[in-house]
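For this view, one protein chain was removed and the others were kept in their places.
Let's turn to chain A:
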């Protein structure tokens, strides 16, 4: 299977996961069946993990609260970063967990319904884990760009309606 085609399909779906298979096929000059088959393979092999939407919660009626939490860890014998990360990422309110270089070890992104919920998560769930030495919580005040998409004022189409 052509790597190029696979890449083209991925980049189209990354841009808009609701794009119909038929439209993708037309855009790439391929048959619908072939595109369908490639997408199924991409799903099966876990290259396509999930279809979602980029949401600007700040505009919704029930805005979400996001926080980034720096976590300092004391790794224990036989109990490394991975094991701790796994305990953290299983909480559904955790959106992402990264192992970082630098002043702290894990970066945890939280998305919940209220500021209280952030506080509860940190004090009750995170800080109580054995190897967690300390946490610093940063609340997100405004999101300008998320997942490659600008949420701020997008650039308007300033073109004249008809030009030569």
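Simple rule for what comes next: a residue touches a chain if its C-beta (ideal position, glycine included) is under 8 Å from a C-beta of that chain, and two chains touch if they have at least 3 such contacts; residues count from 1.
Definition applied: contacts and distances are computed from a predicted model.
Novice: Can you tell which of "Isoquinoline 1-oxidoreductase, alpha subunit", "Aminotransferase", "Nitrate ABC transporter permease" or "Acetolactate synthase" UniProt lists for the chain that's not drawn?
Specialist: Spelling it out: the chain absent from the display is recorded in UniProt as "Aminotransferase".
Novice: Out of A:2, A:16 or A:123, which touches the unshown chain?
Specialist: Considering the complete complex, A:16 is the one touching the chain left out.
Novice: Which of A:3, A:61, A:124 or A:155 touches the chain that is not shown?
Specialist: Of these options, the touching residue for the absent chain is A:155.
Novice: Extract the touching residues of chain A with respect to the undisplayed chain.
Specialist: 12, 16, 19, 23, 26-29, 155, 157, 159-164
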